[in-house]
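The other protein chains are all here in position, but one chain of the complex has been omitted.
Up next is chain A:
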Amino acid sequence: MLFKLGSLFMKPGAKLAMLAFAVVFPFLASNEYQVYVMASAFVWAIAVYGLNIITGYCGQLNLAHGGFFAIGAYTLGLLTADAGWSFWPAFIAALVVTAVLGFLVGIVSLRLKEHYFAIFTLCVGFIIYLLIDKWEELTHGPIGVRDIAAPYGFGVVDFTETTPFYYLVLAFLVFAIWFMGRLSRSLLGRTFIAIRNGDELAQSLGINLMRNKVLAFVLSTTYAGMAGALYAGMVRFIGPEEANIIHTFDMITYLLVGGIGTLTGPLLGTVGIVWITQSLQFLEEYRMIIFGPLLVILVIFFPRGITGQFLTWMHHKAQSIAPAKKRKESKVVTTQRREVENNA
């Protein structure tokens, strides 16, 4: 009981502490490059949150996620650099384009189940890469897109600088996590989880599979589009490599390490791995010798990632403390009190 109450108080506290750390990070960082790395980690984290909706909550392994990230980036890039739009209209357009394309890809690909869906979306991701690489009239092909606009600044705030952009990304990340939290606790989030548990069971509970899967898919591609657009606004130069399948697998790794189907997992996984990668930079490609076994161990022993393991541990701790507390208090327990305990 006490432990449960304690964890309740701890939870918002932990969130606030994380937010406070993120806010003061640019002042703690020893150079601008670190702020840049953190900002890009946040951008990827937003995309990973999107992947978490369709793959973590709804259980459909979407391998086109990196492709939608690139579509978001290219929509913003081409509209600002070639069509002369300013950042925010192009940003909205990027969200709309990835949502609409997500809907179209979703209604076709989600007719397939499990690994067939994964293979199909793998192909979709590769087609997106090929389109960006070969359709030179539109995308400039391998040359890429230059001179992408950053958002207009105000007062002393200039978004072409790293630190202001860091705070912009942070704001979007907070919104992304806030919405995810609300979604995952809602009936809609529970509907997605029911689909993950099994198509047939979900249908027997009166859940329309196609409608809910498409909704989850569109949400996830919109998240990817948002991340992609922010990425384009931050680096301001993009190429076909943004659609490389390797980014999708990176995001899956972040998700698995942090905790698939959890709320803080995508953030922990992304920020953690991005910084480990940074600090192992001196090993170059040999860093995979460390990463590979680490990932294998994690998947074997902690299949739900760091956050999943932590939540399970917390739950068992609470469960084992609750009966002990009950026994202690049994002398003075009144009916009313027991009710309170049951509701806790």
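One rule holds for everything that comes next: contacts are C-beta pairs under 8 Å (C-beta built on N, C-alpha and C of every residue); 3 or more make two chains touch, one makes a residue touch a chain; residues count from 1.
Methods note: contacts and distances are computed from a predicted model.
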"NADH-quinone oxidoreductase subunit N", "Cytochrome c oxidase subunit I", "SusC/RagA family TonB-linked outer membrane protein" or "Branched-chain amino acid transport ATP-binding protein LivG" - which is the UniProt name of the missing chain: "Branched-chain amino acid transport ATP-binding protein LivG"
Listed residues A:Ser86, A:Gln203 or A:Ser279, member touching the removed chain: A:Gln203
Absent-chain interface as seen on chain A, which is shown: 179, 182-183, 186-191, 193-194, 196-198, 200-201, 203-209, 215, 219, 304, 308, 311-312, 315, 319
